[in-house]
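Only one protein chain is missing; all other protein chains are in place.
This part shows chain A:
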Amino acid sequence: MSNLFDLLVAGLATGAIYALVAVGFTLLWQTSQTINFAQGEFVMLPAFLMLAAMHAGAPFWLAIILGILLSMILLGLGFKMLLVDPMMRHGVLPLAIATMALAIGLKEAVKQFFSAEASPFPSIVPTGDISILGHAISLQSIGVLVVAILAVFGLTALLNRTSLGHQMQAAAQNPTVARIIGVPVERMILLTFLINAFLVALASLLITPIYLAKFSSGEVLGQAAFIAAIVGGFNQVRGAIAGGLLIGVLDNLAASYVSTQYRAAVPLIFLIVVILFRPQGLLGRAEERTV
């Protein structure tokens, strides 16, 4: 059982990262009907921006700030203005395909300009263990979990308890009515893109010390977060959070109690089961379509 406790903590820590990334999927979908298949690469890039800043001589804390700011400019503002806005008029499918192309472009660019090899990345959380209920739990797991949970709580507080958040929700739920009542819908949508960029930069900061900085590291993460978002409910932030944590824990338990060989298949099987019995996701709401 002691092993189970350790697995749960490690799974929740990984799942919290998936949740951060999955929340981005749902935010973009709700406000702008954008499925960003480059979301995994969005997590990969900030680590390299931070590494570039460090190579240029910036201390780690400054590199983090620069990395997050640059991510928000490139992956928030730039993504919206240069790709989503021009492609949106052609519909959701061409936009989704464009984000797939963006994913390839980002990977190749990082490979070209940095390296195809993995690079080490410093951790904001010190190494070592603390004792919880008689279990030695690594500070890194705790740190990742705490930071991710704080970020998610901060986001939900922003969405549910502030005027800005209410405007964002109004813009997401019914842009036409929101415009009539004076909500700056375009600005709210932009804000969503910036929040997504902030979340992926944060995820990058937390996960890269464990996964290492590599041009291809977004592939697994993007796929896991996408599954998490669908499992939880693509149109609900809380669904994405639950889906992320669930997939993280499930992955660890499957690797430990089923087989490490088939661990990659377990979340996919889970996804199929959820889609079969609850297509809107575990916490998602069914969307009606008028014809």
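The rule is short, and it goes like this: a residue touches a chain if its C-beta (ideal position, glycine included) is under 8 Å from a C-beta of that chain, and two chains touch if they have at least 3 such contacts; residues count from 1.
In this section, contacts and distances are computed from a predicted model.
**Q** Quick one: find the hidden chain's UniProt protein name among "Amino acid ABC transporter substrate-binding protein", "Fluoride-specific ion channel FluC", "nitrile hydratase" or "Protein nirF".
**A** Checked against "Amino acid ABC transporter substrate-binding protein", "Fluoride-specific ion channel FluC", "nitrile hydratase" or "Protein nirF": the hidden chain maps to "Amino acid ABC transporter substrate-binding protein".
**Q** Among A:His166, A:Arg179 or A:Arg263, which one is in touch with the chain left out?
**A** A:Arg263
**Q** Quick one: say which of A:Gln33, A:Thr156, A:Asn174 or A:Ser216 touches the chain that got left out.
**A** Residue touching the chain left out of view: A:Ser216.
**Q** Tell me, which residues in chain A touch the chain that this view leaves out?
**A** 3, 6-7, 10-11, 14, 111, 115-120, 127, 129, 136, 138, 140-141, 210-212, 214, 216-217, 220-221, 251-256, 260-261, 263-264
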